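Note that this is a trimmed complex: some chains were dropped, and none of the rest were shifted.
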Amino acid sequence: MSEMDTNLPSTRQVQNFIKDKKEVEVKLLTNDLLKGRVIWQDTDCLCLADDSTQTTLIWRQAIAFIKIRP
Amino acid sequence: MSEMDTNLPSTRQVQNFIKDKKEVEVKLLTNDLLKGRVIWQDTDCLCLADDSTQTTLIWRQAIAFIKIRP
Amino acid sequence: MSEMDTNLPSTRQVQNFIKDKKEVEVKLLTNDLLKGRVIWQDTDCLCLADDSTQTTLIWRQAIAFIKIRP
């Protein structure tokens, strides 16, 4: 399995979002702004659960930025 | 054949969509939202069958996210 | 020559479009929808011939999806 580089600060920051169940906003290159909690990540994707626990499989290639929801 | 990394959670999640014949929505970087069932996947593409069983060969490079249809 | 991976289902599907002279629609990341027959493919491009046999050299990097024309 292509391993996540868990030494990377950015990988660890997303790992913390998961651990701390942070509400985040994920801005995509399509200009979609997806809101929810990251529940897991791998080398290709992030999985986001929204308030109704529906999950969205987001391709990393499409991510512009992630912010903690104000 | 460049192999799918079936240990990746994201690959397995798409594999489950296929196995369970889930109706999904695939959002592309063109902002197209394609609806149907994923019938197979490889390292370059996903094949989506819509209700009229017409198939669409989707390039992975163009995928933003996939959601199970509410 | 960087070889096409002819074991990939997606490569074989495009090969079948070529063999069967299928009329297809190629949606690009520019949102162009190009119509015609794929006449050859290599690792970088697809060559599409339209009704007036004019050819278009399409870069694979720009492809979102391909459908058989309804």
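Remarks
Note that the chains are named A, B and C in the order they appear, and that numbering of residues resets to 1 at the start of each chain.
Everything below uses one rule, namely that contacts are C-beta pairs under 8 Å (C-beta built on N, C-alpha and C of every residue); 3 or more make two chains touch, one makes a residue touch a chain.
Keep in mind it's a predicted model, so treat the numbers as computed, not measured.
Of the identical chains in this model, 3 are shown in place, and the full complex in the file is built from 6 copies.
Just so we're on the same page, only the chains that are shown with their structure count from here on.
Shown for subunit C are the residues in touch with two or more other chains, of which there are none.
By the touch criterion given at the top, residues 1-2, 28-30, 32, 34, 40, 42-45, 47, 54-59, 61-62 of subunit A touch subunit B in their complex.
Put simply, subunit B touches subunit A in their complex at residues 5, 7-11, 13-14, 27-29, 31, 60-61, 63-68, 70.
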